[in-house]
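Just one protein chain is left out here, and the rest sit where they should.
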Amino acid sequence: MNRLRLWLLAVGGAGLAALLVAACLDLPGFGGRHHPYGDRAVQASLARHTANTISSVNFDQRAYDTLGEMSILFAAVLGCVVLLRQARDEHRAPPEPAEVARPVRRYALLVLPVALVTGLYVVAHGQLSPGGGFQGGVVAATALHLLYLGADYGALERVRPLGVYETSDAVAVCAYLVLGLASVLAGTAFLANTLLPYGTFNTLSSGGAVPLLNAAVGMEVASAVVVLLAHFLDQAVEIEEEHGS
Amino acid sequence: MHHLIPLLVAVPLLGAALLVATGRFLPRIAAEITGVVVSGGTAALAVVLLLNSEPPMVEWVGGWLPVGGESVGILVVGDGPALGMATLVSLLTLSALAYSWRYFDEPPTGHTGAFTALMLVFQGAMCGFAIAGDLFNAFVFFELMSVVAYALTGYRIDEAKAVQGALTFGVVNSLGAYAMLMGIALLYARTGELAMTKIGRGLDATGHSGPDALVLASFVLVLTGLLVKAAAVPFHFWLPDAHAVAPTPVCMLLSGVMVELGAYGVWRVYGTVFAGPGGIPAADLTRALVTLGTLTAAVGAVMCWYQRHIKRLLAYSTVAHTGLFLVGLGVLTPEGDDGVALYIIGHAGVKAALFACAGVLLDRFGSVDEHALHGRARRLRATAVMFAVGALGLAGLPPFGTALGKAVTEEAVGGPLTVVFVAASAITAGAVLRVTARVFLGLGPRPEDAEYETSGSDEEPETSGLLSRIPDTMTTVPAVLLAAALAVGVVPGFGDLVAASVNEAGSGGAHVSVHWTLHGVLLGVASTVLAVALAGLAVTRPAWVSAPGWAAPLRRLQSGHVGDYVAWLLMGATVLGALALPGVLGS
Amino acid sequence: MNGWILAATVALGGGGAAALWGVTTGPPARRVIAQNLTTSAFCPALLLLAQGYGRPAYVDLALLLALLGPVGTLVFARLLSDDLSAQDASAWGLTWTAAVLGAAAVVALCVAVGPGRAMVKLLVIGVLLIGGNVIASRALAGGFRGVRGG
Amino acid sequence: MADALIVVVLLLVAASATAAVAQRDPARQALVLSFLGTLLAALFTVLQAPDVGLSQLAVGSALTPLLIMLCVRKIRRRGRSKEDAR
């Protein structure tokens, strides 16, 4: 190990640690009552009939942040597609089928639909109970990969037309943006949640545009995770380098 | 009009999403046209908004207008500097897309629009960061900008150097972003707000007795994130590694405007969050920024001089110039802000043009190594002229925009720091002129290889195969960029316009007028003469200016090891804290 | 405060510490078993917390963990199968103990909430948790043979 | 009582973060990271943030370990095939 680096690390780490500890001692005590923004957010959420305040913050009050967040996911997936593409000196070799113990295979096939339904449930109830597009999308996408875990990669590839997922990833981002632009066309601010009725508190259709934005994020996340994992799986399982390169 | 500000982000993102959705069916030319149209449309929108930015606009995204001074929405600012940066970003993206027109080797199969889409997302992210008025929103777009930049830097996956540079870039910048987020969390804990102006007011309300350790820590953490992006010493190590290996159009954006956005972020965050009585005292900020800026300029200039890899050389000159920007911003005068604004605009044009010329060399000869290319590019006369003109612009030869900006900044900074400005611009320009003389004119003997350095030979060209003839777009774009950099200094009234909009946003109503002064012109000519002299000396008497012993340790610091860079990042945060400490102790 | 939270503290503290110890020390096989134990310790704890805080909505967390925890273990079982096949990675005593404890927690909660939709949800979680754990243990003890290629 | 629970989970988080850094082998680190992810989900529940806990569970318990393990597998497989070729 480089001696200079250790010295830098020791001095820099100690300095930063001292700074952070001093700052922690000056912070308001843990569990304090002073949360002006938070209190306003709860009121605003109730005013718009959204039972889950976090969803209201995510998809209504700070929907612009969520736009950035889903763009990060979109860009990262696009980046991974570009970075993990098949290079010139590589070729694909179909993987050998795996031999999986029967109970494990049965379990995977049994749990797959349950997990998919759970994912959809978590997305659909995003504006009511804990959950939302992101959480449900990841669960649904992970569920699909039970096919790889419980059977083999070939089985997964058969139910995974990658192009469709890539398109739906982009379409979901478009949908989110179009929903935002619609309010600009209507003469209000970007992403303003004023076009749709707010509905009845604590029902699936409450919150105006919140369920729609939530669904767009859910679709985007589910497709994005599938595409992301597909490229990693391709690299880990299929793509091989030409020898002697 | 103010409702249109968020469209600066939404339009490029929509364009990118459409490109990805249809990319599999589009022919390449259609994807490229879409990219140029969307990017150009955003640029037009930015220009229109900029022309209407007096008085400065604000927009509450989602229509959450403040009730009783309190809002739950996200604030987006539409003042001169924000929209000006967005315009610069958009125009530069447009020129980078034009430069890469039919230029890249085949895009990944089935993803025709992927590169263009990434560039559009990059544009949207940088615009979003420029117009952010909410600290967390700034973090989100900061991160988006970084993520796209990592992917674009590693775009050429066949290149060993490219993927290594991209990873270093990714790790260091992500760590900086997380530090920034820690700082934001601390500020939120103290004030309970996220909009920058509200945080500033909250700090003033709670900090009657001046700043405490919490304010200092949040200042250090937030600035660490921004200075990593701005590549200030000692946070700068990632920059040469990343900028030297990224594809040329991406380099144009990275060096031309992304790094400068870090400096812009420092200006914005200090001005709105920490400038009040509860924030960091002005003297401390000046000490911190001037010290780090001077160091950055010095290190950047020295390292720039000893490079042979041409893109790496240009990357170090960006480091040196960012140091100058930080010094100019650090003195906290309206003149300093104006000068830096003009300097950034001029520098963006010049630096992007220089990278574009380096890209021509790469695609024509498959090398960007000064030694290997010695005398081989004699026939590229247009490129040679542009390279030399770019070098003169870098040196600050009047009437380039860089010269005007540098002159105004020098005036604002004054005193012995003028030497830093003259020396840093002269040395970096001298290095570029030296490359011109050796590569395009074949002057002087072929230099000898040093021991510890990155060579630029054996690079893969970015086109499919070596070019036998340079496409027109690849020569037109740098020419236009250089002309724009010249126009910044020549067009009468442009400087005053920039100064007015910057002052309106930043310096509390103090209006200063910006014009050429004899003093500034003389200093500009002086640094140009110095640059020419240095280049001449280097070419004719290489032994006189070869690397002396004291430069070797400095070069050894740039080890390419990600662990070293992280250790330096921690060290830098500590140094920043130490530099800003006196004001906290004194209060 | 109430007994539910106390029980959850014990489950999180005891189970968490034991799992952390197991995950960081010993041969690979033991580490993966400890990783599997994480699910069986934390899922009942999350259920107990939901009851302790009086928030039925928190039950979703336990549902997700009961679904995804075994998936995580299957990931390791599959991708570390080379390392695991060298050793005997079965710990049936531990698995069944965890299953019984999980079942006990679920039954106690069912008694507390009484019949209704909440109870059905709890039972589903219980079944998923125990089934998932047993299958994950089975997978660790040689569920994947000959997966060099895939 | 609630404080005791928070303290217990926080200390476990600190310990497992240390362990995750101390495990130098990526496959073993992935195991600890998976544990840390689940533990963080529990911490978020204790801090009354079930939404965040859900996303941490979704990401930390299966997705991140899968990504890391696939990466490790590719690197190992690559090393093996290089050795075969020699």
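Each chain gets a letter, A, B, C and D, in the order it is written, and its residues are counted from 1.
Here, a contact is a pair of C-beta atoms (placed from the backbone, for glycine too) under 8 Å apart; a residue touches a chain by one contact, two chains touch by 3 or more.
Assume contacts and distances are computed from a predicted model.
This figure omits one chain of the complex; the name its UniProt record holds, of "ABC transporter permease", "Multicomponent Na+:H+ antiporter subunit C", "Peptide/nickel transport system ATP-binding protein" or "Sarcosine oxidase subunit gamma", is "Multicomponent Na+:H+ antiporter subunit C". Looking at the complete complex, one finds that the omitted chain is in touch with A, B, C, D. Considering the whole complex, the residue from B:V58, B:I157, B:A423 or B:V545 that touches the absent chain is B:I157.
When the omitted chain is restored, the residue from A:A17, A:V117 or A:L185 that touches it is A:A17. Where chain C meets the missing chain, the touching residues are 53-58. Where chain B meets the missing chain, the touching residues are 136, 140, 143, 147, 150-151, 154, 157-161, 163-168, 170-171, 174-175, 178, 181-182, 185-186, 188-189, 194, 240-241, 244-245, 306, 450, 452-454, 555-556, 558-564, 566-567, 569-570.
Interface with the hidden chain, as seen from chain D, comprises residues 2-3, 6-7, 10-11, 13-14, 17-18, 20-26, 29-30, 33, 36, 40, 43-44, 47-52, 55-56, 59, 63-64, 67-68, 71-72, 74-75, 78, 82.
Following the convention adopted for this analysis, only the chains that are shown with their structure count from here on.
Each chain gets a centre from the mean of its Cα atoms; for chain B and chain C, those two points are 50 Å apart. For this pair, chain A with chain C, the centres built from the Cα atoms lie 24 Å apart.
The set of chain A residues that touch two or more partner chains comprises 122, 130-131, 135, 139, 142, 145.
Among all residues of chain B, none touch two or more other chains. Listing the residues of chain A that touch chain D in their complex gives 52, 54-55, 122, 130-132, 134-135, 138-139, 142, 145, 225, 228-229, 232-233, 235-236, 240-241, 243-244.
The touching residues of chain A, when paired with chain C in their complex, are 95-101, 103-104, 107-108, 111, 114-115, 118, 122, 129-131, 135, 139, 142-143, 145-146, 149-150, 152-154, 237. By the touch rule above, chain C contacts chain A in their complex via residues 57-58, 60-61, 63-64, 67-68, 70-71, 74-75, 78, 128, 131-132, 135, 138-139, 142-150.
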